[in-house]
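One protein chain omitted, others in place.
Labels run A, B and C following the written order; every chain starts at residue 1.
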Amino acid sequence: MLLIDCPYCGNRPEIEFTYGGQAHIARPTQPADYDDHQWTEFLYLRDNQRGLRAERWRHSHGCGRFFNALRDTTTDRFHGTYKVGEPRP
Amino acid sequence: MAETSLYMRMLPPMSRWILQGGADALSAAARAWPAGLSSEACRARGQGELHALWLGPEEFLLLAPPDHEPRALREALAGMPHSLVDVSHRQVAFEVCGPDCALLLSAACPLDLDAAHFPVGMCTRTVFGKADIVLWRTRADAFHVEVWRSFLPYCTELLAEQVQN
Amino acid sequence: MSTHRTQTGGRIDRTRKVSFRFDGRTYTGQVGDTLASALLANGVHLTARSFKYHRPRGILAAGSEEPNALVAVWRDAARYTPNLRATQVEIYEGLQAGSQNRWPALGFDIGRINDALSRFFPAGFYYKTFMWPRRAWKSLYEPMIRRAAGIGIAPTLPDPDRYAQRYAHCEVLIVGAGPAGIAAALAAAKGGGRVLLCDEQSELGGSLLSETRAQIDGQSAAQWLAQALAELAANPRVTLLSRTTAFGYFPHNLVGLVQRVSEHRETALPGQIRERLWQVRAQQVVLATGAIERPLVFPGNDRPGVMLADAARTYLNRYGVRAGTRAVLVTADDTAYQSALELAAAGVAIAAIVDVRDQPGAQQLAAAHSAGIEIFAAGTVLGTRGALRLRAARIGQRDATGAVHFRRSVVCDLLLMSGGFTPSVHLFSQSRGKLEWSEELQAFVPGAAAEATRCAGACRGVFGLSRVLEDGAALFAAQHYEVSEDGPTPGAGWLGTLPQPVDADVGKAFVDFQHDVSLKDILLATREGFHSIEHIKRFTTTGMATDQGKTSNLNALAIAAQRLQKPPVEVGLTTFRMPFTPTTFGSFAGASRGELFDPVRRTPTHEWAEARGAVFEPVSLWMRARYFPQEGEDMHLCVKRECLAVRSACGLFDASTLGKIEIVGPDAAEFLNRLYVNNWSNLAVGRCRYGILCRDDGFIYDDGVIARLAPDRFHVTTTTGGAARVLAMMEDYRQTEWTDLAVWLTSTTEQWAVIAVQGPRARRVVETVVQGADLSAAALPHMALTRGYVSCEDAPQIPAMVFRVSFTGELGFEINVPAGYGRAVWDQVFEAGQAHGIVPYGTETMHVLRAEKGYIIVGQDTDGTVTPDDAGLAWAIGKTKPDFVGKRSLQRPSMNDAIRKQLVGLFCLSCTAPLEEGAQIVDSRGQSVPMKLIGHVTSSYDSAVLGKPIALALIAGGRARIGQRLFVPMPGGEIEVEVTSPVFYDEKGVRLNG
Partner (left out) sequence: MTRQKFSALSLMLRGLSRHRSWQIQWRKPNPKPSYDAVIVGGGGHGLGAAYYLAAEHGLTNIAVLEKGWIGGGNTGRNTTIIRSNYLFDESAALYDHSVKLWEDLSQALNYNVMFSPRGVMMLAHTVHDMQSAKRHIHANRCNGVDNEWLTPEQAKAFCPPLNIEPNIRYPVLGAALQRRGGTARHDAVAWGYARAADALGVDIIENCEVIGMSRDPSGRIASLKTTRGDIRTPKVGVSAAGNTSVVLGLAGVKLPLESFPLQALVSEPVKPVFPCVVMSNTVHAYISQSDKGELVIGAGTDAYTSYTQRGALHINMHTLDAICELFPMFRRMRMMRNWGGIVDVTPDRSPIIGKTPVPGLYVNCGWGTGGFKATPGSAHVFAWTIAHDEPHPINAPFTLERFREGRLIDEAAAAAVAH
């Protein structure tokens, strides 16, 4: 069970959180302008790299907030968390 | 040991609201609500029987005696984008108390409940086994627990199981 | 008292005898004995048969690393436990234990024939045979293999014991309470933080428990230990846990412990749990887990009576047991001399010391000589003799050229062996810390840590009591310990097989005792191309038994390395995984059983329904009344009656479990516009609308009625199962995509009890209960809402929201009252309904009624591959909206395929009973397998009001097929159906609007 640093509440155990997938994938404001290829990419293509990954978590059994985290997928170590809207550190 | 000291008691009915809003609305609310709203995360503020529990950066749980109408609050918030929703019946509250109350809760609550890490006045949403609760330390040896009403039997049974242990 | 028990010494309670049974015979031990020490005290070494060859096996070790002495223990029939290590079972009065994997008896085991035939069962033999004839594998070979495999017998009765769990937090967690762990704890405690010290043994102390000579700061080891533990126990910030194994090291310094609470007691205290699982989150973890002595690999090294030297010393010093009368020591290490000398002093004849090294330590030599013990330097063991117990050892020696010669056969009943010590790096490695190879110790020791972990003492290759104590303390504050008689420290020891004469057919020299893996097996593996240590492990199964290779892994590695001509570090170890020792399923499960397995959510009317004999069904976590059978009714009859009552008079239904979300804020309508497919801007205050929510891939996710309570306030309902995930999805969009919107969400599912009153007489019933509201058709048309109140005895003015909605096709109302009043209002409605023939109905009836109207149930008539159009709900889509979640996906090529499955109705032409839900549909008769399936039945019921079965189905191009005849191929024959509109009843909605 990971220990996750909620930017609002501090370190909390993983079971209080919900994983939210890759971060920084903004939903297009005009989906109609996307062709099938671009739309497919938006829907389905995610980074799946070894190493640092920016991802979303929600402190669903805590403050309820979504936030972003940088985690190394080869060690599961967090390199920091930050609020939605803040740039990736 | 279950017989000798009280570990759990139901708390009487209360009025409850979930207050949410942006910074302006919340600071207006903080002025209108007698004890104010904590700007520090995970802290409760209270005066008499009126309490405001920080649940999230834009979310507070307000507690008051039954049938309390937060008129001042409503007036202060009028015209400001916010949400105030009555949840008096959504949840119920019980208290876990006694010298071992933190230990008892630790059977199913993953937080560090040591007084240094979870002091009196701290409150937060968390989990108790497979239920979602709001945990609020009201005294060194007492926790106020809010839980959605249908999860109450689960919580009390889980506690009873721990008391046996 | 037996001759094996010493007169004095040890930590057992000599004043309290314990009688116990092993394999049906009664023995006596002392309080403080383990089953192993008590059996040894009775001269019993033979305790088990080996896994594969059924060779007689004795007790090899004194701790959790024991590979041989696995026993079954019976408390009572339901509290039977297989595969316990005799070295860890504490005896109590009346303990019943027995050996395993033998038939008919431990002393005479038919399975022993495998040993004789063993040359035909080398490692991996099963991959090479049993392939012919093909069918015989299932009927003959596999059952045979399965019967032979397995060690103990599984329990067959439900376990009546209880298990508990606890989360704990501390500044310092110390695993292992030997000198290193205790010194670390003493030093850490001074820092004032919370310290948790655990050890798997029954007493804290580790190697100090068997230390009789050394003095620490002028005290005996035992005195020092007692004092140190007293000091720790007195500190309220320190928690001491004995019988507590750290079984796993998880990310971010979470360590799993399992505490054996009552198993060692003769009778558990009333209500006492058996085990407690701790999840400890520590700021720092200190591993002081010690080192495990390594066996030597030589022919016949598995006979009962062959024992690790340090274990024999433990039996002597801690339990007051002489493990034999005449012993030979074979060692590659100075420290084992101490065992021999202490045993000699206690009256065990030491027939010889065989030192594998050319140059035994001078001090040890001198000490052994002065004790009159004969020493064979550059020695080796060529074999052992004895049937069920060791009788003699064959000693050899290397000459100057390295050639090995037989020297002598020495009669002995105890063969002590020491190949040196393997640091216990299991947990360190589990934490993903890097191991380093120590040339000096010929062992892996902890290198760079991956977590906040530090190691102390023997587990990191530091030996010698004073150094170990200081090593533990130094993690927190340097401290000097004065130790006299520190004893020798282990060196490199010996890895792999002992030297044997060239070309000798080395008999069975065991590497992994528990899995019967011998030297030959490992050689065979390398010969056949299994060169990675991971392959060697899997091909030979070395290290894969319940001890996970604690005593064997390094020897296996060394043998492979030598054979492959690589340095051991290049061959490497296999991966350490949790658990450190086998850990009870029950402790992982804890209290999570029955109603505590998953919360059971009940509505305010649950007890009422229960009292009326309702049958319930679980829907997500909720229990919902499915139907209310009366005397003599089965579900079918009951549902028929309930359906007719709703259609002809009125029915009462608890809809409280529907998810409810209050959406508030100036942008609430816009928020809903972006989410749901429908248009919300034009929904008037006081009106409701049926909404559909898709995911962005265009498939239906949820549905529900949404009411506008105020310009900036909506009351959204969701499916029962969808409540949590819909709210989560909404929060996701609100917080991360549409941060421009001023809108907030609050779950109100449990704020409101929802009492549905449906049927032509519903209005009359509701009118008598709800006051202050005009419920007339004009004031409250279909899909409108109003507010009123209900008066009860204790609550004069219960606020009520009344929605005029219908999931039955009848005139319908849903009364929402604060949940705490739900039952009181329900009772009133039921009371008021008596005059109008009101009938309570459950979810099954609800399903039938809505199916008659063609209303879908998300998750039953849709399955995550269905679009709004597929479900016939295209009308709901706000055509002018630029976007909503899912809109873009609905424009993808395949979303408009003519062959998409669409929701239609089916009438049975050739049957009287309803179709089976899930039945498949084809478009022509007599198709052969594989058929061309064009759809399936999603819902199917007997319609009481229509007097015939109806069904909903998803069928390829279904709407264009209305009027066509299709076929449902069933095992009993084809059923002919006609495709219809999905609305079977009151297509015009006359009743609804009544």
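The rule we apply is simple: a residue touches a chain if its C-beta (ideal position, glycine included) is under 8 Å from a C-beta of that chain, and two chains touch if they have at least 3 such contacts.
Only a predicted model underlies this, so the values are computations on that prediction, with no experimental measurement involved.
The missing chain, though absent from the view, touches A, C when the full complex is examined. The chain that is not drawn here is touched, among residues C:V71, C:L524, C:A645 or C:I877, by C:L524. Residue C:S592 is the one among C:T325, C:S592, C:S791 or C:Q964 that touches the chain not shown. Note on the undisplayed chain: of the listed residues C:F250, C:F463, C:F510 or C:F653, the one touching it is C:F250. Against the chain not shown here, chain C presents residues 51, 79-83, 119-120, 122, 125-132, 134, 137-138, 142-143, 145-147, 149-159, 161, 163, 248, 250-251, 254, 256, 277, 279, 432, 505, 520, 524, 527-532, 534-535, 538-539, 541, 544-546, 548, 575, 577-579, 582-586, 588-590, 592-595, 597-598, 600, 617-619, 697-699, 859-860, 863-865, 889, 892-895, 916-920, 922, 927, 929-931, 933, 936, 969-971.
As for the chain not pictured, it touches chain A at residues 1-2, 14-15, 18-19, 21, 36-37, 40, 43-46, 48-50, 53, 55, 71, 73-76.
Keep in mind that, in the parts below, only the chains that are shown with their structure count from here on.
Computed centre separation for the pair chain A/chain B is 29 angstrom, with centres defined by C-alpha atoms.
Taking each chain's centre as the average of its CA atoms, chain B and chain C sit 32 Å apart.
Across the assembly, chain B contributes residues 110-111 that each touch 2 or more other chains. Residue positions 1, 13, 64-65 of chain A are each in touch with at least two other chains. Looking at the complex, you find that chain A touches chain B at residues 1, 8-10, 12-13, 15-16, 61-65.
Remark: chain A residues 1-3, 13, 18, 20, 26-27, 30-32, 34, 36, 39, 43, 56, 58, 60, 64-66, 75-76, 84-85 touch chain C in the complex. Looking at the complex, you find that chain C touches chain A at residues 250-254, 279, 281, 432, 450, 696-697, 728, 731-732, 735-737, 739, 882-883, 887-889, 891-893.
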